[in-house]
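Only one protein chain is missing from this complex, and each of the others stays in its spot.
Let's turn to chain A:
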């Protein structure tokens, strides 16, 4: 009797335990991730200020969005930022990884130095580089002047503010790509290179014919991560330019933030948020599909 009871208890607890174990996580996910997403869709059909009651206005927020010049500017800036950062951080990360994959002295120290900006907060990076880009006392223009180039007031120029933010991003992201590529390169089997050596292939051929195809999954992964990362840029822009001068560095996430929390247009901001949600989803799915097909 006693043993069957304890067996019953044991069986039951095995059945219940996993649900109890995942409960805290699931509750938090539902409350702060899943519900908010549907809530965002819902608010996007409402006219809703910071205070007061929401009222249903159908697709009006969306039609307003498509006619909103600043929305299109922020979309264009987001694409500009992503296109200006991703290819370079990936390519320079790969070049750095190829160099560190050789038998050079102090490899561990180099890796530490290149990776250090990755762990620093984007606010700190933004502040350091804002000061680097200071037109009068900054180091950046000082270095340029050594080469006879007269620097500009980077962050106050609607032409140059975005390149300045992009340069800062490269400082932060190259180390990340480098470390991921380094792991990918170390997985390339030596036998492939030895075979190529026998065939008399030169370094360049080995890179294009062996290295690059073998690390393709790494490249796909880096591109997916970096493009998503680029689309979600917020901290750096918020710290360095607040989207200015004018709207020259306003990106989507920051425009959503500004509409919602500075101007209190929750409904309209949610419509942009919903659009952004589907944009990122589609982008991710397309990239994953492309990455899979090419393998």
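Heads up, the rule we're going with is that contacts are C-beta pairs under 8 Å (C-beta built on N, C-alpha and C of every residue); 3 or more make two chains touch, one makes a residue touch a chain; residues count from 1.
We adopt the following convention: contacts and distances are computed from a predicted model.
Going by its UniProt record, the hidden chain of the complex is named "Sugar ABC transporter permease" among "Aspartyl/glutamyl-tRNA(Asn/Gln) amidotransferase subunit C", "Sugar ABC transporter permease", "Cytochrome C biogenesis protein" or "Fe-S cluster assembly protein SufD". Hidden from this view is one chain, which touches chain A at 10, 13-15, 17-19, 21-22, 24-26, 28-29, 31-37, 39-40, 43, 96, 99-100, 102-106, 109-132, 134, 136-137, 139, 142, 171, 175-176, 179-180, 183, 225, 228-229, 231-232, 234-235, 238-239, 253, 256-257, 260-261, 266, 269-270, 273-274, 276-277, 280-281, 284.
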